[in-house]
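The complex appears here without one of its protein chains, the remainder shown in place.
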Amino acid sequence: MHIADQISQYLLSGLSTGAIYALIGVGFAIIHNSTGIINFAQGEFVMLGGMLTLFFLTALKLPLLVSIILAIAVATLVGIAFERLAIRPMKNASPISLVIITIGGSILIRGIAMLIWGKDTHALPTFSGNDPIQLGEATILPQHLWIFAVTVIVIICSKLYFNYTISGKAMRACAYNSRAAGLVGIDVRRMVLFSFAISAAMGSMAGIIIAPLTMTSYDVGIMLGLKGFCAAIIGGMSSGLGTVFGGIILGVLESLGAGLLSSGYKDAIAFIILLIILLVRPQGLFKKGDTERV
Amino acid sequence: MMDKRSLLKHEAVKFIPFALLILALPMAFREGYLLNVFVFVGIHTLLAVALNLLLGYAGQISLGQAAFFGLGAYGSGILTATHGLNPWLAMVLVAAAVGVLAFLIGFPILKLKGHYLAMATLGFGIIVYIVFNEAVDVTGGPSGLSGIPNLAVGGITFDSDFKNYYLIWGITLLTILLSLNLVNSRIGRGLRAIHDSEVAARVMGVNVRLLKVQIFALSAVISSVAGSLYAYTMTFVSPTSFGFNFSVELVTMVIIGGLGSIYGSFLGAALLTLLPEFLRAFQDYDIVVYGFLLIFMTMYMPGGLVRGIPALVGRIAERIGIRKKVDA
Partner (left out) sequence: MLKRATFILTFVVSLAILAGSALAAPPIKIGGLFAVTGPASFLGEPERNTAQMVVSEINASGGIKGRKLELIVYDTQGDATKAVQAANRLIKDDKVSAIIGPSTTGDTMAVIPVAEKAQIPLISCAAGSKITDPVKKWVFKTAQNDGLAVAKIYENLKRKKIAKVAILTVSDGFGSSGREQLKAQAAAHGMQIVSDDTYGPKDTDMTAQLTKIRGSGAQAVICWGTNPGPAVIARNAKQLGLKLPLYMSHGVSSKKFIELAGDASEGIVLPSGRVIVADLLPNSDRQKKSLIAFVKDYQKHYNAEGDHFGGHAWDALMLLKGAIERGSDNPAAIRNQLERTRNFAGIGGVFTYSPNDHAGLAKDAFVLVEIRKRDFALVK
């Protein structure tokens, strides 16, 4: 097989995993931008999306679409509960305490999921069949198209939301300066709650559309969460295109790394890129530099 | 500000009873398994003190501390088991190498702050973990490296819990003493200044950048020594002991114990090492209890055990007082 054909497959595979990372990364970015918090529990919403859909689908025998809607709703409620119970009471806490709280939350959510649904891995049915789609010499699955489509829709919606709605603009105001936002009459606490709800919904959506490909179990959230986080950092914590590019860069480099260099060290490659970007361009690849606030 | 003499007295009043208590503990345990658990409490205390210097005093988070612990353990393990080096020599060489490594990566990494620093150290920890797993020819890969010798001095081989207890706690107590000395010195004041405001510290003439890197390297060296001691005690190492989870556990020890308190680090290390022994009764539920404790402690005992316990006792006493009144 020709090397160029191989590379086209690497690129296409990288693109599809990258889109997954991007979708998860956007959730990170939304919370970070409105609160300054890195939510280490973000990966657990991805897990909840997949596991809840499976639960409604198999245990309650509901149709797929209903299961998906219910799963997103329940995951969003978990996000809201998490914010109300663990984040809001900590309004003056240091970043370190908040990191620990979200790590604790992620352990707790994962543990409860394990107790309820057990430790087995489960497969979800694909949305529209398993017949591969040929693109030149490379192939993808119909499910990948779903992933691309959802990613695009999410990005467009978040762009519209943040730029053209009052509450979106208010949330952006909180991100720039929450005290000033409070002074002009924005309910900052409500915006924080909102951001948790939105990113829980997005995380669970990502979990649902990838579960037919990657399968799902109580502990899928850890690695996917970390990768999504890398995507967000590379993208400069943008809730739009930056993170999408971040995810795609990460996915493509991983796939090229696995194919051309060493499959064992491909995750190391991802994290080395993360380190380099953090050190050289901490504001992300696509953002102009910010002046540091004292 | 206390003068030097009263400071010395102040610290001695706490340290001497603590050291005596630690040295007397084995009498209470005899040869039971708790003695073995407390050997690990010793190693974890060493690690927690090291991280506390960085996190509690200088205010710099590290989510990759397990990497330095692992480098110490694997370094000593490989040099002794594979290359037949003297264990003491291996420990010193590895600690020096880890110190240099930490110094070199410290300069760029410690420029970052808050979440970004957390993420960078996390990334470093994961990279090191992947190397432990993948460099099978050197590290033995996921099934680990065995055949590591015990430490020995003169005619004594440290091959029992009893002997290891005194070896490890000896080193740990010494480290505690040195750390107390450090945090009460000019350097300690410099660190606390950085914690409160880097700009202010710089204005006051503290070389912020160098001091941060130095403390990062010191903390790495202590962690590396702890890793060597771990390898010689276990006579076996495998990657799972040095992953992201363990880094988080270490941060938890420091925070639960009390940021900026050396004795707090001991309390945190002891609690988190003993906790699984108590949670065994919960079986599969222990992960939930652990997560819950982590959130609960951070929310309701932000000062850690070392400040929280006295406060809690006070509050409970107060509440009981109120209850009594209502009943009457």
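A and B label the chains in the order they appear, each numbered from 1.
Note that contacts are C-beta pairs under 8 Å (C-beta built on N, C-alpha and C of every residue); 3 or more make two chains touch, one makes a residue touch a chain.
This structure is a prediction, so every number in the text was calculated from the model and none was measured.
**Student:** Out of A:Leu54, A:Leu224, A:Ile248 or A:Leu274, which is the one that touches the chain we can't see?
**Tutor:** Checking the options A:Leu54, A:Leu224, A:Ile248 or A:Leu274, the one contacting the hidden chain is A:Leu224.
**Student:** So that we can see where the missing chain sits, which residues of chain A does it touch?
**Tutor:** Residue positions of chain A that touch the missing chain: 1, 3, 6, 9-10, 13-14, 16-17, 20, 114, 119-123, 130, 132, 139-141, 210, 213-215, 217, 219-220, 222-224, 254-256, 258-260, 263-264, 266-267.
**Student:** At which residues does chain B meet the chain that is not included here?
**Tutor:** That gives, for chain B, the contact residues 31-33, 36-37, 40, 133-134, 136, 141-144, 146, 159, 161, 230, 234-238, 240-241, 276-277, 280, 283-284, 286-287.
Just so it is clear, only the chains that are shown with their structure count from here on.
**Student:** Using the touch definition up top, name the residues of chain A that touch chain B in the complex.
**Tutor:** For this pair, the touching residues of chain A are 32, 36-38, 86, 89-90, 93, 95-97, 99-101, 103-112, 114-115, 226, 229-230, 233, 264-265, 267-268, 271-272, 274-275, 278-279, 282, 294.
**Student:** Quick one: which bits of chain B touch chain A in the complex? Just the residue numbers, please.
**Tutor:** 55, 61, 63, 108-109, 111-112, 114-116, 118-120, 122-124, 126-127, 130-131, 133-134, 197, 199, 248, 251-252, 255, 259, 284-285, 287-288, 290-295, 298-299, 302
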